[in-house]
Each structure stands twice: as C-alpha cells, then as structure tokens.
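Quick one: the structure is below, questions incoming.
Omission of a single protein chain aside, the complex is shown with its protein chains in their original locations.
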Amino acid sequence: MLKYIFRRILMLIPVLLGVAFCVFTLLYFTPGDPARMVLGDLATDEAIKEFRDKEGLNDPFLVQFGNYIYKAVVKGDIGRSYSSKRPVMQEILTAFPYTLKLSAFAMIIAILIGIPCGIISAIKQYSWFDTITMIFAMIGLSMPVFWLGLLLILFFAVRLRWLPSSGFSTFKAMILPSVALAAQSISMVTRMTRSSMLEVIRADYIRTARAKGQKESIVIGVHALRNALIPVVTLCGLQFGQLLSGAILTESIFAVPGVGRLMVNAIMSRDYPMVQGGVLFIAITFSIVNLLVDLLYAYIDPRIKAELK
Amino acid sequence: MNDKIMLDIQDLTIHYEVESGVVHAVEGLNLTLGRGESLGFVGETGAGKTTTALGIMRLIPNPPGKIKSGKIIFDGENLLDKSEAEMRKIRGEKIAMIFQDPMTSLNPVITVDKQIAEMISLHKKVSHSEALKLAGDMLELVGIRRERMHDYPHQFSGGMKQRVVIAIALACDPELLIADEPTTALDVTIQAQVLELMKELKQKFSASMILITHDLGIVADICDKVAIMYAGRVVEYADKRSLYTNPVHPYTIGLFRSVPDIDEDVDELPVIPGLMPDPVNLPSGCAFHPRCSMAEETCKTLRPEMQEAEPGHFAACPVCVKKFLERSGK
Partner (left out) sequence: MTDENFTPELVVRKRRSPFVDVLLRLGKSPLAMFGLAIIFVLVFCAIFAEVISPYSPIKQDLMHMFETPSAEHWLGTDEFGRDILSRLIYGARVSLQVGFIAVGIALITGGMLGAISGYYSGWLDNTIMRVMDVLLSIPQTLLAIAIVAALGPSLMNLMIAVGISAVPTYARIVRGSVLSIRSMEFIEAARAAGSSDLRIILKHIIPNSMAPIIVQSTLGVASAILNAAGLSFIGLGIQPPNPEWGAMLSGGRQYIRDFPHMTLYPGLAIMLTILALNFLGDGLRDALDPKLKR
C-alpha cells in the first residue's frame, strides 16, 4: 500500500511539471508586455527596461521557465502579484480557506441530500418519487450555477431578506453560496447513487441475503448499500475536487473572497504571476484530492485493496 | 394430513408480467416431497425450475413476478398465507437455498465468516463471537481451513466459493435444502467434489433436498425421486429406479435418448424436435404436443392430468400411461 502511494506521488511530478509548462507557455505568448502592465502606461522606457532585466523577462523562454520551477520547488516562491505586490503564494493561502469551506459545505449538502434520495429512488423505481427526483436531478444538472445563484439572491436576499446576498463571514452568509454550488453535485450524487443501487439490488448476493431470512431494511441498508456506495464515494471525491476549483463562478457571484475570485480578478487585470500560480495551485489540489479518492476507493473495496498488496 | 409429506405444492402458477406479455413461468405445477427424501428436479433451461424454487422461498422478484394461485404446503402450513415476517423465520432456518452461480452469490465486500455468521445470528440465539466461531466450524465442515475465515470472497476459487455458499445454507440445519444447479458454473473436476460434499452433508444433516439440474447423471447419483419439468409443469414424477428403467412421458423418453451412452457407438444423438415453447404463448392442451411424436387430436385441447402408471410413478400423459399399462399387461 505504501509503495503504491509513493508511486502515485512520484507519478504526479511529471504531470504537475506539465501543467506548469502549459500555463507558463500559454501566458508567455500572450500579447502584452508584463512590464508595461505592472508599471502602467506612464512609465518611461528606461524604467521598463530596468524592470525587464530585474525580473528576467529578457531571458530565453526555457531559462525563464527553469527559473520559475527552481524558485517554486526550492523556495516555494511562485512569483509576486503585479497588482497587490504581495507574494502569490501568500495571496492564495489567504483565499484558500474560504474556498475549502465553501466546497466542504457544498459537498456535505450534496451527500446528505443526494445519497438518501438516490437510495429511495432506486428502491421505489418508477414510482412518483423516483420520477420527480430524477426530473429535479436533471434540472439541477442543467441549472447554470450563476443563474441559480442570482435566483437565490433574488428570492432569499432581495425579496424575503432572510439571508445576506454576499460575503462569507457568518454562517448565514455561507448558506446561499453553498447551496448554489451544491446543486450540481446533489444531482450527480443522486443519479449515481440511484443507478449504482439499482445495479446492486439485482445482484445475486442480495438474493442470498434475503434467502437467509434477513430483514429487508438490512438487506438494503447493509448488503446493498455497502456495495452501491463504492462508486458514489469515488464520485463524491472527484466532485469535491471539482468544487474546490469550480467555485470560480459561485465565488464571483456571492463575492466570496476565495481562490476562484482571486483568479477571475487576476485574469481581468492580467496579473500573470497570479494566474500562473493559481492554476498551478488548483491543479496540485485537484491532483491530490484525486489521489486521496483513489486511496479511499482502495480502502473501501477489498477487491482493489487485495490487488495493491 | 400425512406426516411423512414435508412439502406439497398444489396447482402453483407463477407469472411474470413483462412488456411483451405474460410469461407463464410456472403453470399449474403439482409436486410432493417426503421427509428425508431428495428430489431431482429436471428440465431444460426456462422450464420454470428456478422460478418454482424461488416461489417456495417466496423470493419471486415482484414486480414483474407474481404467484397467481396455488398452495405451497410446508410442514402442514401454506407458505403463501404467511406474512413476510413469518417467512423470514422460515427462510434460512427451515428452508435454505444454494444458488446457481457462486461467483456472484456472495457479497464481495463482506468477509466470508461474517456472511455465514449472519445466517447463524438470524436464527439462533447466540452471541456475535459465538456465531463467528460457529461460522468457522461450518467452513471446516465444508473443507475450508479455518485460517481463511476472515478472507473476502474474491480470494477464493469458484469451487471454494460454492463451498462457502453451502456452508451458509447448512449453517442453521435446515429441514429442506433447495440447490439450484449448484455445480453448473463450476469446472467438471470441481463439480464432482462439490457433489460429493453435498451428498455427504445431506446424510449428516438428514435434510430433505430438492436438487435442480438439467443433468440426469447428477440426479442418478444423488436423488431418490425425480420430477421432470416441462414448460412450467411437472410432466413425470417417480422414484429414481422406476423413472430410469421405465420412463413413460414422451418428453422424458426424449431426454434420456439425448444423453450419450458410453457403451453404445452412435454417430448422432437423437434430439427432441422443435424448441421449448415460448412461455408467453404456451400451446393449448398439453404444452408438449407440438413436439410429440405420439400426439393425438385430444392432446391439442385437453390439458393432461397426472395419472399413476405404476405405484408411485406418475405421468401427465393419458396416451402414454394407457399404452404403458397395456404393455405391462394390466
């Protein structure tokens, strides 16, 4: 098992180098002079030249990339924001807890609603509950998060005045963004739980459990669920990874000061070190979450666990 | 009430209602089984053997399946009148079942000792740890070393999984054991081992048994009585010796002919012409008449009842029974 984890972490390195390379290249060839961007239109040509020398912007492409990676790995320095002048890493680490909290809340909501709905839908297949749940799940899947966010604001903040429309400091303020972000995940978890459960309840071992004289509640709740949840857990993990990085729109609607909003602002103001650092950071988070999901998967499915031994 | 009769199925009819129509899986089936007897339940795939077995367990998947009519008298009580809670007490404790495919019959995420212990805890008043200990005993009984009790099903071979399934079925010392093609999914060499084990354990536990199979050889090896099933009904029922020496029903005769004989050198095995009827559209009268070489006009309209050809030997074919009686000079 340890060997497997170690191998997986080793395999992450080239992927992340690739990500860094892609983002670096993309932004390197983007039209516009970063020096001009930082110093503004009024800067003199001399000042710009000086800045370019200091920042190594005149070096060949590969040298610049090498420097970037060197600094990132050795010093944990992924540049300095053009607009705030603070280290990118510091900016991201300030913003990340908000994103993490938002994603975690959304995931909890998705699990608490999605799994029970999926189970009931599967057990009562073709019932009215099933039909309505499935239609709602489809609507949730099709709902653009930015529209849902606006609707929630309109209804709960503007009309009813129950909840604040922006910010993320109080528990009340966290409700609307979390719900908006959760909508898609709820739908996906519900659909996955249902289809996985439907597959499992037709399995022979469920019939075996019934033939033992086991109660239906235990047949479903223990025998079926333990098997049906294996793919659902995977989905939840992957979804969590998506949420961590996909909260961009939600954060910008509800003005949550997370990584997503940081990124959007950085892109708008052409703050390239920030964009580079942000994408790299999100890719790392995303990969780590996916790795954890794989490990979790191996942990809950004895068949896979055995393979890894 | 005859105390020797343990199971008496009367006029059982089970239908599956599917999109394309009603599947007549079991249609007016009659069958009796005495205490301590073992019955071979023989028929082609789709004849309704498994449906009958699931019917006895009251485990017909509903929807689409439904027991339409009939009685299943077990120990003098009609199982079809029982509540679900009462049935749960019977399942596993009184009637246990071994399923066809051991590869999929065990829960993949639960260790085998726990799967056996579950059966024991459900029906016996023992502590959890005691149930696990008994589970280990059961594993040893079916020839699996105790050290392996904490393993998961995927760590066992097919034959061993079937041993585990047998251990589960016998864990509560059932009165009736229903084995649904227990060896079909296994390799030939493993088949023999598993059959040997079942024979041994049947003696040891003195349980009655219904062995569902399409293999007449297995029946000859293990069973006392034989019931031949065709298109949802039992067409011939007799003790083994009588059926193997004097088969009466044309379908049974056809079945025996299609079994190769080692001593005889034939180029081609005779087969029964035609195919099993579509269970959605069963033929009128005797369901076998379109394939029967001896069919008469009446067979097309009259549904044949069981008639006694010789003591304890019944066949659902008036034509053949009459001929049989003439031949034996009565």
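Miscellaneous remarks
Chains here go by letter, A and B, matching the order in which they are written, and residues are numbered from 1 within each.
Note that in this section a contact is a pair of C-beta atoms (placed from the backbone, for glycine too) under 8 Å apart; a residue touches a chain by one contact, two chains touch by 3 or more.
Note that the structure is predicted; figures quoted are calculated from it, not measured.
Contacts of the undisplayed chain with visible chains (whole complex): A. Here one chain is not drawn; of A:M143, A:I218 or A:L292, the residue touching it is A:M143. Screening A:V179, A:V232, A:I248 or A:V293 against the full complex identifies A:I248 as the residue touching the chain left out. One of A:V189, A:L262, A:V279 or A:A298 touches the chain omitted from the figure, and that residue is A:V279.
Among A:V38, A:V88, A:L102 or A:I153, only A:I153 touches the chain that is left out of the view. Contact with the undisplayed chain is limited, among A:T30, A:Q90, A:S127 or A:T170, to A:T30. Taking the whole complex into account, subunit A touches the unshown chain at residues 14-16, 18-19, 22-23, 26-27, 29-31, 125, 135, 138-139, 141-147, 150-151, 153-154, 158, 194-195, 198-199, 241-242, 245-246, 248-249, 252-253, 263-264, 267-268, 275, 279, 282-283, 286-287, 290.
Just so it is clear, only the chains that are shown with their structure count from here on.
Put simply, subunit A touches subunit B in their complex at residues 203-205, 207-216, 223, 226-227, 230, 300-303, 306. Listing the residues of subunit B that touch subunit A in their complex gives 57, 59, 84, 87-93, 96-97, 99, 101, 104-110, 118-119, 122-123, 152, 154-155, 165, 168.
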